[in-house]
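Worksheet: one structure, shown below.
Left out: one protein chain. Kept in place: all the others.
Every chain is named by a letter (A, B, C and D) in the order it is written, and numbering of its residues begins at 1.
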Amino acid sequence: MYRYIIKRILFLIPTVLGVVFIIYFVMNITPGDPARAMLGSSAPQADIDKLNHELGYDLPFLQKYFNYIYNMVVKQDFGISYFTRQSVFAEIWPRYIVTINLALMGVVLSSVIGIPLGIYAAVKQYSLWDTVPSIFAFLIAAVPSFVLGMILLFVFSLKLNLLPSYGITSFSNYIMPALTISIPPAAMNLRFTKSSMLESIRQDFVRTARAKGAPEKIVIWKHALKNAMLPIITNIGLNLGMLIAGAVVAEKLFSIPGIGSLIVDRITYKDEPVIIAGTILIAVCFTIVMLMVDVIYAYIDPRIKAKYARMKG
Amino acid sequence: MANYVGTSRREKVKNNKSTPLIETIGLRKLFKLNGGARLHAVDGINLKIYPGETVGVVGESGCGKSTLGRTILRLIEPTSGQILYNGSDITKISAGKMREMRKDLQIIFQDPYSSIDPRKSVIDIIAEYMFIHKVYKNKIDTYNRAAELMDLVGLARRYSSSYAHELDGGRRQRIGIARALSLNPKFIVCDEPVSALDVSIQAQILNLLMDLEEELGLTYMFVTHNLSVVKHISTKIMVMYLGKCVEMASSDELFQNPMHPYTKALLKAIPEPDISKRDEEFALIKGEVSSPINVKPGCRFAKRCDFCFDRCIQEDPNLTEVSYEHFVSCFLVEKNKVEK
Amino acid sequence: MNELILDIDDLSVIYKTDLETVKAVNGINLKIGKGKTLGLVGETGAGKTTTALSILKLLPENTGKVTSGNVKFEGTNLLEMNEHEIREIRGGQIAMVFQDPMTSLNPVMTVGDQIAEAIIMHNEGLSKGEIEKRIDEKLTMVGILPSRKTEYPHQFSGGMKQRVVIAMALACEPKLLIADEPTTALDVTIQAQVLMMIKELRNRLGTSMLMITHDLGVVAKICDDVAVMYAGEIVEAGTVHDIFLGEDHHPYTEGLFGSIPNLSSRTKRLNSIPGLMPDPTNLPEGCIFAPRCKYCMDICIRVHPNTVFDETHSLKCHLFDGKLRRDKQEGKSEKQ
Amino acid sequence: MRNSGISFKKQSQTKEIWRRFKKSKGAVIGLVMLVIILMILLFADFIAPYTAATKQNLANKLQGPSLAHLFGTDSYGRDVFARIVHGGRTSILIAILSTISSCIIGSALGAIAGYFGGKIDSIIMRSLDIFMSVPDILFTMAVVFALGANFVNLLVALTLAYFTNYVRLVRSQVLNLAELDYVEAARAGGASSARIIASHILPNAMGVIIVNTTLNVSKIILYESTLSFLGLGMPPPAPEWGLMLSEAREFMRTSPHLLFFPAMAIVLTACSVNLIGDGLRDALDPHLKS
Partner (left out) sequence: AGNSVSQNDNLSPEERTIRLRVNDSIPSLDWEQSTSLRAVKVWHQMFEGLYGMDEAKGGYYKELAKEVSLSDNQKEYTITLQDGVKFQNGEVMKASDVVFSYERAMKNPRFNYVTSMIEDVVEINDNTVKITLKTPFSAIDHTFFSIKISSEKEVLEQGDKFGTIPHKAGTGPYYVTEYNVATDIKLNAFEDYWRGSPAIKKIEYRVISDDAAAVIAFENHELDYLEDAPLTDWESLVKASGENHSLTKGNDVLFLGVNYLSPTNNNILVNDKVRQAIFYAVNKKDMNSAACNGYGVETPYYMPPEYVATSPKDGFETYEYNPEKAKLLLAEAGYPDGVDVGTILTYGASTGDKAKMAQVLQANLADVGITSAVSVMESAVVLPRLYDQDYDICIYADSNNFDFNNIRQMVHSESVGMYIVKYKDGPFNWKRLEELVDLGVSTSNVDERVGYYRELWSITMDSATLLPCLSKPVPTVWASNLEIGTPVPSFYKIRTFSWK
């Protein structure tokens, strides 16, 4: 098991190398340059070239790639932002935390809303408890999240003046953005949980439990749910990945200084160090979340644990 | 309809000992598992199948019966060893040549449900192999031949455009048989073709297989775990245990004179529909089949064997011919023989 | 017959799906005497499992429905019980072992916990230690080391899983054990072990048993009485002797015996029953076996046969109309 | 020999699926809704002339719904109804085309990875893992920045964002299917790998792929609108739902109808597609029905 985890963590290395490569490649094919973006339209080309040179932007793309990897590995240095001249790490880290917080809240919210409703819908299949939330889930899942965000902003900030419309100074600031990004995945969770539970309820061992004389409560929660958890957890894991990236919308909408909107903004400036470091952080987070999902899997399902244990290295 | 007698079959076989149709020499298949462990599915099988014979392969679930069958047909690449077809090695021939060879070597699967593509109509399934090998120049001829095959296996033509899921297990298994016959093979591996069927249907299919054998001069390798079936259909029987052959003899000989402790136990374990033996105790083998992963040397059956002694744990017993055409792999038998 | 533990009378069960109505069980009568083992034989789809499930009211909620009949367990009709009452019966009085040991255990619970659950459910107020003791006891009984109770089902082989399932079923010492093809999924040698164990336990605990199987060999070994089921009906029933040694048989029973390759005598061809079981959504009007029957007569196609009784032997075939002695009390004709 | 017994109908399965599909009320409602939507889009030119969708009339801007303008007018005085009717063409066409292209690319990669396994599988899947850990939006922005926002580039961007789903999906399907005996049976008959993939594996994986595809269409419609919201969508003035929404944003308070109608169009379309997808999934998987 530990070997498996270590192996997975080691896979972060090629992931990071790959991500850096992809970004450099992508940046390489996009037009524009950081100096022009920074110095503005009135700077003469000579100065632009000079600055680009100082920044190291004009190097060939492979050289940039290897330099970056070298600095990152040997000096633990993620570089200096082209745009702000600040240490990339110092700039990104607080924003990263904000986004992670937001995404985690999104995950928690979407799970807390979606999963119990999904279970209920499965258990009470064809009743009102099933149809109403299901229909609602269908509708919600079809609403673009920024529209949801706008509606929330309109209702809770403007009309009711209950929640702040921007920033991240307090917990209440997180409520609307977290809702914005979590409602669509909550709807997904509902549908997912429902079908997973329906599947699980049909299993033979559930019938065995009934044949033992177990009351329905135990049958559902102890037997069916635990077995239905696996796909649900994968879904939650994938959600988190999606939410980190999807937070961009909420970040834009609620003026939240997160990493997603930072990356998006800096693409305009071709601020490669920031984009790369930001993407690496997201990729690492994504990978770790997926690893956590697998570990939780193993925790829930002894068969999977055994499988990991068998993998020696 | 062919009119044959059990014994005549046996005679015929014995007379025909020239070259085996299929011969395996030290055939092994080790599956590499995640993490590097090796699963000994088939572990050094030497088997000769003569034309016209029906060789039954019995053994418990997971002992490597199917793997053996599939490896012989090179549906799974063997890890080592040779497969000779009519005396020539087919282990190393190219994929293209092997594809040609498949005309002669066919297989019928255990599960008539999963072995038929649910998206194809019956006639298409039967005709598929002929299309692959371009046996006929045009579609009509191919389909006509497919229809003939349906007649042959006793499948009404009105099912030709049905889909497998509309049919019951018995009819599906007939499709599988028709498909296997479509290229006029010489040799067919029947991988538990009746295990998934009800007794009444099972009988229909077994009858059909035996009729076809006679009519078309087929050679079967018949894989099963059902001893009564295997006795009924085979001329020669091989008993497998954890990838190894523990005993091999003609059908009658094996049932009359089983030698390996495992074979003996196996024969006794079959509950017979006969209440006269009602109060007889089952001959139990203690324990269960052990894991085929990373097996250690020594007799594979040693752990469950009542007669196990030191040597059994230390060395592999060899398959030795204890009497005419009766091979056993057991130190006990060897010892007895020596003593004799 | 002596005292009955289970008396199924005129039970009919249908499965109603959006497409069709499957008449899975059609007016069957089954009786199990105290301490006796009844073997219920029949091919796939005959309705064996359905019968078992309806005894415990475990039919799938949305589709399965009992349309008529009584299931009397020690005199009380199980079918009239409410959820709560039947829960007391399940596991406590009547336990069931399902066909496939691989799927009847919860893969994410230790086997010990699963057995414990069965015990706790019917023995409130048992201390932890007592429960543990009982688990150990049951596991030992089925030949599994008690130390393995903290393991998960996937760590057990098929035979051991089936033992666990049996230990679980016997955890509360039920009066009746329903075993639905308990060894079909197992290898012959393991099957022998499990059958042996069942037989022994049954003898030791004096449990009555309903043994569902399609293997006549198993029946011959274990059962006292046999009922042969075909397309939702009991076509023949009697003691093992009636069935295995008796002269008169329903043609289906005959066919069944003929289909089995015999180990002791080698036949050239097997006596297969031609044709297939009728579509349970559309059963024939007359005798359900008529389309496949080699003795089929005109009447067979038109008229549904009545059950004819011998003392212990009953048959449902026009061939025997009047041939067997009609039982006076129970000889009322069955009709759908 | 006569050939009469043989006919080539392949209907029965489709029929069966259709029958099960019809059972689901939601799916039927979804289908009816989608058909109506598609009809409207198909006959857009008859319902409202294209010029009404682009013709500006600043004097008449930001009107609420009225008889003359069913859904009101936008900030250029263009008819919102006409824009929705014509805009849907672009939105849905992009969604469908990018779904198809991501499906083709993803399925091919997934099938190759799953069927051949081993090194090929590892290489494809590990690269995919890396690719997936880079947020989609980055690729989208790169493409749109590098090449400009237009129909084709949007297609490229959306395809890049969505093909990964298919790789995983099809691979797992193929892994399952390749285990099945009928694939081995085909090999036993001498079929080549290409033939096996094309004629046995993919057709059988089709059900799941189709379900995923329908659900994907709705996801892409939503993602498309999000891109427009972030300024990466179709360029103005071509009518397109996402663009309309993003244009409507600043008028959210003053003229909410500008937000409402395109949002409804998206919601209804995505919802109907989802309903159909769900119905199809149940229909294709009889196991799910009790």
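One rule holds in what follows: a contact is a pair of C-beta atoms (placed from the backbone, for glycine too) under 8 Å apart; a residue touches a chain by one contact, two chains touch by 3 or more.
Every value quoted in this text rests on a predicted model; they were computed, and no experiment measured them.
Taking the full assembly into account, the omitted chain touches A, D. Contact with the chain not shown here comes from a single listed residue; of A:K212, A:K270 or A:K305, that residue is A:K270.
In the complete complex, the hidden chain is touched by one of D:A82, D:I130, D:L155 or D:L243, namely D:L243.
The chain omitted from view is touched by exactly one of A:Y4, A:F83 or A:Y120, namely A:F83.
Across A:R95, A:R210 or A:K305, the single residue that touches the chain missing here is A:R95.
Considering the full assembly, D:M252 is the residue among D:M252, D:V267 or D:A283 that touches the omitted chain.
Although one chain is not drawn, its touching partners on chain D can still be listed: residues 54-56, 58-59, 61, 75-76, 145, 148-149, 228, 231, 233, 235-237, 243, 246-247, 249-254. Residues of chain A in contact with the chain left out of this view: 31-33, 36-44, 47-48, 50-51, 81, 83-86, 91, 94-95, 98, 150, 153, 157-158, 161-169, 172, 252-255, 257, 261-262, 265, 268-270.
In the analysis below, only the chains that are shown with their structure count from here on.
Set side by side, the interfaces B-C and A-C show unequal numbers of C-beta pairs in contact, with more at B-C.
Inter-chain spacing, taken between the CA centroids of chain B and chain C, is 33 Å. Centres computed as Cα averages put chain A at a distance of 53 Å from chain C. In chain C, 62 are the positions where the chain touches two or more neighbouring chains simultaneously. Against chain B, the residues of chain D that register as touching in their complex are 1, 3, 5-10, 12-13, 180-182, 184-192, 195, 200, 203-204.
For chain A in complex with chain D, the touching residues are 11, 14-15, 18-19, 22-23, 26-27, 29-32, 135, 138-139, 141-147, 150, 154, 158, 184, 191, 195, 198-199, 202, 241, 244-245, 248-249, 252, 260, 263-264, 267-268, 275, 279, 282-283, 286-287.
Contacts from chain A toward chain C in the complex involve residues 125-126, 203-205, 207-216, 218, 222-223, 226-227, 300-303, 306.
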